[in-house]
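Heads up, one of the protein chains got dropped from this complex, but the rest are sitting where they should.
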Amino acid sequence: MSERLLEIRNLKVTFGGLDALSGLDFHADEGEIVSVIGPNGAGKTTFFNLISGLVAPTEGEILFEGDSIVGLDPSIVTSLGIARTFQNVRLFPNMTILENVMVAQHCRTSQLVFGALMQTKAFKQEEREIRERAEEVLGFFGHRLVGYRMDQPAFALSYANRRRLEIARAMATQPRLLLLDEPVAGMNPMETAELTALIGRLRTEWGFTIIMIEHDMKVVRDVSDRVVVLDHGVPIAQGSYDEVSTNPDVVEAYLGRPVEAKR
Amino acid sequence: MPTHALSTKTARRLAAVDRFLTFIRVFLVALIVVGLLAFIWQQFDADNPFARWRNPGARSLTGDQFKGLLISGLSQGSMYGLIALGYSMVYGVLGFINFAHGEVFMVGAMTGFIASDKFHANGMWESNFLFCLALIIVMAIFFSTFIAVVMERVAYRPLRNSPRLIPLITSIGVSFFIQNFVLGLFGPSSKSYPQLPEWLSKQRSILTFEIAGTRLLVLVVAAASMVGLWYVVERTKTGKAMRAVAEDKEIAALMGIDVNRTIVTTFAVGGAMAGVGGILWGLMFRGVTHMTGFLPGVKAFTAAVVGGIGNLGGAMAGGISLGSAESIAPMVILEPLGVPGVSQLKDAVAFTVLVLVLLFKPSGLFGERLSSEDRA
Partner (left out) sequence: MNLRTASLPASPVDQDWRHVARWGLICGLVLVGLCLVGMPVELDRRTIIERYLSLGYVFVLIVPIIMGYVSATLVRLEGVENRRQGAFDLVTGFVVGLIGGGLLSLLMVALDSWNLRDPLVNWSPKLLRFLTYENGMGFGAMAWLSTCAVLGLIGASLHVVPALVRRSVSFTVLGLLFLSILEGAIDDLLEGFGLESLADWVYAKKGGLTLTSTIVVGLVIGVVSLVTRGRVKAATTRYRDMEGAERQKASMLLFVVVAALCVVLPIFLGKIMNELLANVGIFLLLALGLNIVVGLAGLLDLGYVAFFAVGGYTTAVLTSPNSPWFAPELHFGVTLVFVVLLAALTGLLIGAPVIRMRGDYLAIVTLGFGEIIRLLFMSDWLGPYFGGAQGITNIPGVDLGFATVKGTDPRSVFYLVLVFCAIAIYTSWRLQASRLGRAWMAIREDEQVAEAMGINTVNAKLMAFVVGAVLASFSGAVLAAKVGSVFPTSFMILVSIIILVVVIVGGMGNIAGVMVGSFVLIGVLGGPKQPGLLQEFQNFKLLIYGILLVFMMLKRPEGLVPSARRTRELHQEEFLQDAWLKGDKLDSDDEDDSGAEFSAAPVSVSGGDEGGEEE
């Protein structure tokens, strides 16, 4: 039996008296695509922040590949194999596309000042590899992010391309677990469909395990193995998309309880 | 700007850097404790073995000497506090350190010098002292406020939306400019205030404290200014607007507050306080040059941080603490440890406090009051 890639038990975090997450149990197995959905304010991005180490939990365990990652620096968490994208795209705006993806490989490379100054063979070799890997990752998105575009600053990109670059950057850190925070937000139907297919390929071709926060139910349905619903910091349902979408608690969380008809 | 979720303290593991910091912390606490113990021991027995090893020829500090140190620390500290108010207010409202605030203080001191010199020349200083004093205070306030407001309008307003470092660098330029402009206008020689009349400056005995009249004046005026400021900030509409703008500029604007005018008022009030501080400094130390603003400026900023930046009461408290520490620490901690020439190191003490506070307790003793966007 394969060990769970990510195991979370009783995760709790409080911000100034408010329980953003209370007693969350969660797991992700290798190769799965798990979607986390829920109404606004449910604690989904906080959940990602906890896993990636940007926020410290008040209570609970987060085990990645069997080891606890609570309290680790975000850069260490990334080097252990967890990468994420941000809900409001946070690229390095003045760096070129290529540089954005090259710098993401920082934790997988090691050359320091000496190599750079002496232009050692190892240094040049590593730079070559970094560049190749970056182009490979960018190539995943077709010809949108390659060619002449690679040397353009990131702020000049269109919205959809920025979202793609965000994902490419996360891919470049060579993770095992990829956290995608609303990957298709703001995209038109054509772009959404394209990206949905790409997410599937991320699992099959690149072998990532994916946890995805999404609001677009079509994407959730098309791509997830499993869906977890959060509301007010607590999981209220889990299962396949069909199970979850017909669950009355879930419907109530999104739409509220029907008002009694006035007589 | 980071979203709220990311601005809470990031989780981190103890890295080598953190271990190093803990080491420094422990080392300093040990140093202070040892110094204090040595001091106390020295008080009881000036010839004790530790003193003979580290500080031969030591004499224990008499009560009067100690009280004298305390008083000088308090009076100096209250001047730091007055200057610190300006730093604190500007940081609270605009989120950057106005490096040039020390120069605002210096301008006040200079104005006081020029005015008092003229009064002295035609004899009014001696004959009508209180009137002259009031007048030079008013003039100092006027010019300091003027400089502060012009500074804001010319150098800082265009940079309202820039990343924080840019106004800081600009303020360094402004500080440089004012220092050297004053140097150019008035020359490099030290300007001295005329002598204070005897009835004011003589030693007085209050509650067993021997205190020079000038120091008493400083304490009284500083306290009065604080009260005035408190009244303005807490009880008037302008003060309320200032507090609102410090909290959140955008929402304040949506509430109908004229943000620009409030910011100008903030600068003006801070400048006025610094101007008063300048006069007091001039009366106390009687010498002013174009560089007078630099050191007290940095120390006042330290005081502002010690008290909690953005926190006005804290700024004054921080000033007094810093003044006392600066005055007492060399004699009480450093000398028993055998450090020669401690009076030279007074400034080093202040800078060390600055570094330590920013390292270990940047939110200050009384907590900072900043808008959420300026925090972290």
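Residue numbering begins at 1 within each chain, and the chains themselves are lettered A and B in the order written.
By our rule, a residue touches a chain if its C-beta (ideal position, glycine included) is under 8 Å from a C-beta of that chain, and two chains touch if they have at least 3 such contacts.
Remember, it's a predicted structure, so these values are computed and weren't measured experimentally.
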| Looking at A:A28, A:L91 or A:A253, which residue reaches the missing chain? | A:L91
| said: From the list B:L37, B:A134, B:L165 or B:V227, pick the residue that touches the absent chain. | reply: B:L165
| Hey, which of A:N161, A:S224 or A:S245 is the one touching the hidden chain? | A:N161
| Residue touching the undisplayed chain, where the options are A:G139, A:G186 or A:G207 | A:G186
| note | Residues on subunit B facing the left-out chain by the touch rule are 1-6, 10, 15, 17, 20-21, 24, 96-97, 113-114, 117, 155, 158-159, 163-170, 172-181, 183-187, 191, 298, 301, 305, 339-341, 344-345, 347-348, 351-352, 354-355, 358-359, 362, 376
| said: Residue by residue, what part of subunit A touches the chain that was omitted? | reply: 40-46, 52, 54, 73-75, 78-79, 83-84, 86-95, 99, 102-104, 106-109, 111-113, 115-117, 119, 123, 126-127, 130, 149, 151-161, 169, 173, 186, 188, 191, 213
